[in-house]
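For this depiction, one protein chain was excluded, whereas all remaining protein chains were kept in their positions.
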Amino acid sequence: MPKEKEVQNLSEVTVRFAGDSGDGMQLTGSQFSDTTALMGNDLSTLPDYPAEIRAPIGTVYGVSGFQLHFSSSDIHTPGDRPDILVAMNPAAIKKNISELKPGAMIIANIDSFDRKNLQLAKYETNPLEDSSLEGYEVYPVPIGSLTAKALQGTSLSPKEVSRCKNFFALGLMYWLFDRQVDQTVSWIQKKFAKKPEFIEANTNALLAGYNYGENTELFNTRYNVEPAKLPKGTYRSISGNEATALGFLAASVKSKLPLFLGSYPITPASEILQYLSNYKNFGVKTLQAEDEIAGITSAIGAAFAGNLAITTTSGPGLALKTEAIGLALMTELPIVIVDVQRGGPSTGLPTKTEQADLLQAVYGRNGEAPVAVLAASTPSDCFNMAIEASRLAIKYMTPVILLTDGYLANGSEPWKIPHANELPDIPVKFRTEKEGFAPYLRDGNLSRPWVKPGTPGLEHRIGGLEKANISGAVSYDPENHNLMINLRAQKVKNMVNDIPDLTVDGDMEGDILVLGWGGTYGAIKEAVIKAREAGYNVSQAHLKYINPLPKNTEYVLKGFKNVLIPEINLGQLSKIIRSEFLIPVKQLNIVRGLPFRVSDIENKIKEVLGGIA
Amino acid sequence: MIDNQPKENSQEKIKYTAKDFTSSQDVRWCPGCGDYSILAQVQRTSPDLGFKKENVVWVSGIGCSSRFPYYMDTYGIHGIHGRAPAIATGVKVNNPNLDVWVATGDGDLLSIGGNHFIHACRRNVDIKILLFNNKIYGLTKGQYSPTSEKGKKTKSTPFGSVDFPFNPLSLALGAEATFVARSLDRDPKHLQAIIKRASEHAGTAFIEIYQNCNIFNDGAFELYTEKDTKPDNVVFLEHGKPMIFGKNQDKGIKLEGLNPKVVDLANGEASVNDLWIHDEFDESPARAFILAQFTENENMPLPVGVFRQIKRSTYDKDFHEQIERIKKVKGEGDLKKLLFAGNMWTVN
Amino acid sequence: MKVGKEVLELSDVTVRFAGDSGDGMQLTGTQFTNTTALVGNDLSTLPDYPAEIRAPVGTTYGVSGFQLHFSSSDIQTPGDSPDILVAMNPAALKVNVKDLKHNAAIIININSFDARNLKLAGYDTNPLEDGSLEGYNVVQVPLSQQTSKALEDSGLSAKEISRCKNFFALGMMYWLYSRPIEPTLKWIKDKFKDTPLLAAANEKALLAGYYFGENTELFTTRYQVEPAKLPKGIYRNISGNEALAIGFVTASVKSGLPLFLGSYPITPASDILHELSKHKNFGVRTFQAEDEIAAITSAIGAAFSGALAITTTSGPGVALKTEAIGLAVMTELPLIIIDVQRGGPSTGLPTKTEQSDLQQAINGRNGEAPVVVIAACTPADCFNMALEAARLATKYMVPVLYLSDGYIANGSEPWKIPEPDSIPGIEVKFRTEKEGFAPYMRDENLARPWAIPGTAGLEHRIGGLEKSNVSGNVSYDPENHEFMVRLRAQKVKNIENDIPELEVTGDIDADVLVIGWGGTYGSITEAVSRARRNGGRVAQAHFKYLNPFPKNTGEVLNKYKHIICAELNMGQLAKFLKSEYLVDIDSFTKIQGLPFKSSEIEKKIETVIGGYSK
Partner (left out) sequence: MADQIIETKEIKLTAKDFATDQDVRWCPGCGDYSILAQVQRSFPDLVGIKKENIVWISGIGCSSRFPYYMNTYGFHSIHGRAPAIATGVKVSRPELSVWVAAGDGDLLSIGGNHFIHACRKNVDLKVLLFNNRIYGLTKGQYSPTSEKGKITKTSPYGSVDYPFNPAALALGSNATFVARSLDRDTKHLQEMIRRAAAHKGLAFLEIFQNCSIFNDGAFDILTDKKTKDDNVLVLEHGKPMLFGANKDKGIIMDGAKPKAVEIGEGKHRIEDVLVHDEFDESPLLATLLAHMTDDPSMPTPIGVFRQVTKSTYDGDVEEQITSVTSKKGEGDLEKVLFTGSTWEVN
């Protein structure tokens, strides 16, 4: 008779699923987070892919992890340290043990703790038996054999049965955290529609896991996390890469320009190419080019032909495209270059995150080659910044670099879906008037006319050589070169009057302003909240436009005794702020290929304020 | 969804002249350069290639020949070194109504641009690539290029280059180009005819044009362009015709298995009907490959004309048809449906 | 009857030869320079090539110019504006007249001032008649006609004869500035030894020009410039590109490493490839690759296998090589990337000069990818900085980015040739000891060992992925990544202890300091010395090491109330110094594809000092 289990209410929980690449931890984690989102919690996820695709089973470098932080209040990061680890094999514990909260729960699939797997995980003795897991709440669960028992009589092979054990674990976690199973049940129906025997097997495994939680004496408490109070509206869970893709699609619709993506497969940006290649019915053209340079140059061709042209890549790709970005800015064509930053330098750490391409984006070209640089702050913010980058590129006839990073790209969060008609139109006006046309005529924003080849009477030539203003004819004239250099720089500076001012959360003056950019927004926000809770007066500001900086930036910074800039690099925004405004700044630089821990920033805030309340 | 091609206005065919295709820019090639003649033949043939002037886009890279777009009164991009075929692919894929032409030199196309060239051929993108082959680097003043003959003495190879050169036509055939031809800068009539054939071809059309650089490689092709040596050293390929050449048309080419041989028609060594009948539309690339290899052995004449032309669907057409097909299947893209998709929940 | 010509003593003269691309102005200028150097004057030259190779004869964009500044004292620049212009046709006059000093002399080849050439040059009226050359001292010389008269029986065609008129002009200028004609006569004999007819014709034209100067009434005065007092030694005239090339040959000899150059033709760096291709007998391997990326990656391959590996290019080439430079940073191989800067951005102005690649050099790569950045400041200095680049790259196992520019690359100056054994050796030792070897173990300079393929027992693998220190095996470990990022940065920072401190000259205790970097050294030095001569108090410091900065940079900058930074960009060094030392900098910039005129900088100094306290 199942004993009545005590239900404990929690404000927030951080869960991590970990197992072999083949164990389907990414699938389990994303199902758990979709269900959690449906139940109204605020959440943030962080997949931790191994570098290999399929490393040999049981090895530590083959461990794939998925971390989910969910809460009844507003949260912004996937959580510093997991409260609970679901470990499908010894290697999963070996890899993740050092990051768990002290006293964290560990649900371990006891079946896989045999000699071979322990050896592969480089354990001399079984951690479940020797006292090495002292201080953790360890729950050994025979997930493998329980799944096999639940699927007796199925037509699946033993190997296929073993592959269902992740649904058992999912079911168990649904019970433990009082989540409904039906969302996953309907998902299984759709996903395995073509293979009914899998539908049955996975559903049974899921329910077996759930019922096991119910009946076993192993667990005596159950947990519940109330829904968060989110603004009214319809939500879905979305990752940064998907939001980026949808943002450009929206920009294409709102500007009535067909979208062209010239790209080349590179981790962690390939998903954007993959998402967009599905939307042929939006007239989207995705060209997987022969290399990164062909990716951007085909996009430049498309921009010249009158399209919303973008190219997506990561650090090494941006390096290869340097010369072509110079061509785009010299020919003053609208193109958006998306850089999903990853651990560098060079090939670096492809599956890890970092923010170390900022100086390359702002300064990294031969000659005076100014380009607008924007940065998204959260996974769903990628949607807005994709639209903003398109708007600025078109309006000012200039290349725009949009920076995101591996953490935003793969992490997901609930997204309040904007209605199509709420999104502002992007005005585009192709020049057709022959009278007085010249390729480098300037309008109020110093933008030159955009002419679609095929327009009779406006035939003209553009190129990488310096050219005379207005006429666009090749010119070596010294004065003209000076004029064009200043004009191209001024055009980017003019955007200052067209972008929002820097907003401050907290007082406009005080002891400390925590200034960040890009993907550190979540960690800084939570750290500031925690510091305030501890009695410190802390203000926060976050930059989404780095070239040009918002026009009130200096004014805001001058209001504070200390400006603290946390960055996942050796101080690149700090360098820009110092050279622009000659203001001393405090730096927090951690370059570990991982997002900031909230505690790192919180401690630094306190340290800067001398630990005084 | 949005169709960005300008609507085909139905007014009658406007008659162009060469002048219409001449831009206001004064031409800055060195006096005596072969590029002048190629520009002239393009300007003379363009009027009757059946396209609208506003739909023509010339794309080039970096080098002397890449100044070409400035002198054509059409749309044009003077791109960066080696990237013309990639830029042109972007233009064509976007707006298949445009007639996209690439002007490029042997350094621009075969040195830095080699990868983009073989991929454009492989994909059969409907762009016309004119290779101005002068077998030298002109703009950077006289270094050897990937088509310069081995042992060539230049500024960067004062002791003679140690590089085996590319055979541009073999490379194009190796990358499965569907239209491969050669012509000469100093044979205006022939060059005009080949430009016309290329314009009519649906797919990547590659024309190698031997072009004289009179400053750094003067006279490299004299054998094939001077009146007295041309007849004995050039064989004009014509579809369905036997290969005959020579001052008094007394020499021919015979194909024994896979080896071509020059035979004398006058002394009865062979008769006209033993000769190799040129077949431009042969599906297998083998014979075109044999013709391309003529330049590798000196007792064979230089073949000019269309080596091979085969029908294959073009990349840009397939690309567009796929979009149209999916639009029919999935219906026009609806932003609302796009956004409000996947599992959602409402907060109220 | 030869009338006695008065000889006038001059301290310094700026001469400019200009004519059609086919007129051989570069050759004439170079000959006049070599002879002037032999006479012992200090000098500095500035060729001004047109973008086209051979534009149609008589057009303005086909005009090719050569400027030479020579003096009896120490000079640093090719002169702000010419005292005398030799114009071979109307287009040459049209293009150059606005640069001349207001009372400059203009020697005109009157024979070419016909209607056709005037029209081609864009003149509606003949400048010689319409009063537009008021104030200039115009000398109309029937140069073409005199040349053909002198070469009547030379057996050359009319066209060939006309091509000799530049030697006539040269001869005339030799007379005008009392220069010996023997050096050029010897050069003609050697240069045209296979074409005796041409040799004889050119000699005749040279002599005819010289005697014309002597006999004609057109010239009333003759000029004389005394030899400069240069330090004792043997000199030759050298351009920046040439000095850089033989600098690396010297580094190869001094280090015992075979030199490998991976390069691709690009203006204005191709001459380095041309020069190095000649020195096969030094075991120099020059590889003209299929593209810029193959050029640097082949050099990386050569560095891995033990060569002194360099790759030469200009701005657009460095842009293309960005990813590969990142690979060199990660594999910690000694590779030298030479960027001869040109007008940008993108294709920009290939034959013009600029200093706008500094930010790309220091920040232009994905991730934290620190690279040593140094810059040569004069044509001859390109030799010294080549040795310095080789020393730093091999000692610290780090890529070095060596910045030059079109102005010092093509300009030339007298160079006191160093004795080979006076040049310090570059100590390089390959790791051969098997015991305890690991590819990423560190010595006291944080340099990893250079173990080259072919050494038994030291087989190892390197690559672009992050690796654990010492073992070098691929590692994704967070702590290790942080450690390696900081170690690579520290290794470059430590180099500040191995480079000379920032030297301040002039009035060290003045309030105003004028700074600059790379090729602006000549113009700034001349401007500062002139300002001080006129009573201004000003100090000067010049940067040749841009990353890391010299150790005492902060200390020096903080000593001055007002710092002027003269650059041919929009203030790139100023931005770095502000970011690094939070010191305010008064950016004085010029972006016209041309070097600074020293008068421009002098005027700026004057306004800052508020007129000279006379």
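Each chain carries a letter (A, B and C) given by its place in the written order, and its residues are counted from 1.
We take it that contacts are C-beta pairs under 8 Å (C-beta built on N, C-alpha and C of every residue); 3 or more make two chains touch, one makes a residue touch a chain.
Computed from a predicted model, the values in this text were never measured in an experiment.
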Among the chains present, which touch the one that was left out?
A, B, C
Of the candidates B:L39, B:I194, B:I290 or B:V304, the residue in contact with the absent chain is B:I290
Quick one: say which of C:F304, C:Y440 or C:F543 touches the chain that got left out.
C:F304
Write down which of B:G63, B:G90 or B:G114 is the residue touching the left-out chain.
B:G114
Which of C:I246, C:A319 or C:A541 touches the chain that is not shown?
C:I246
Considering the entire assembly, which residues of subunit A contact the chain that has been omitted?
52-57, 59, 61, 264-267, 270, 273-274, 277-278, 280, 286, 288, 290-292, 316, 346-347
Residue numbers in subunit B that touch the chain omitted from display:
111-115, 118-119, 122-124, 146, 159-160, 162-167, 170-176, 255, 257-259, 282, 284-287, 289-290, 293, 312, 315, 318-319, 322, 325-326
Touching the missing chain, which residues of subunit C?
34, 37-38, 40, 183, 187, 227, 230-238, 246, 249-250, 253, 256-258, 260, 262, 279-285, 287, 289-291, 293-294, 297-307, 309, 323-324, 327, 331, 417-420, 430, 432, 452-465, 473-474
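Methods note: only the chains that are shown with their structure count from here on.
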Distance-wise, how many Å sit between the C-alpha centres of subunit A and subunit C, to the nearest whole number?
47
Can you give the whole-Å distance between the Cα centres of subunit B and subunit C?
40
Whole-Å separation of chain centres (CA-atom averages), subunit A against subunit B
44
Numbers and ranges of subunit C residues touching at least 2 other chains
61, 316, 346-347
Can you pull out the residues of subunit B that are in contact with at least two other chains?
62, 80
Subunit C contacts subunit A in the complex at 51, 61, 314-316, 318-320, 322-323, 326-327, 329-331, 339, 341, 343-352, 354, 356-357, 359-360, 362-369, 463-466, 474, 476, 478-479, 481-482, 485-486, 488-489, 569-570, 575-576, 578-580, 582-584, 590-594
So in the complex, the part of subunit B that touches subunit A is made up of which residues?
1-6, 23, 25, 52-55, 57-59, 62, 69-70, 73-80, 83, 86-95, 97-98, 115-116, 119, 319, 322-323, 326-327, 329-333, 335-336, 338-348
Applying the document's contact rule, which stretches of subunit C touch subunit B when the two form their complex?
52-57, 59, 61, 264-267, 270, 273-274, 277-278, 280, 286, 288, 290-292, 316, 346-347
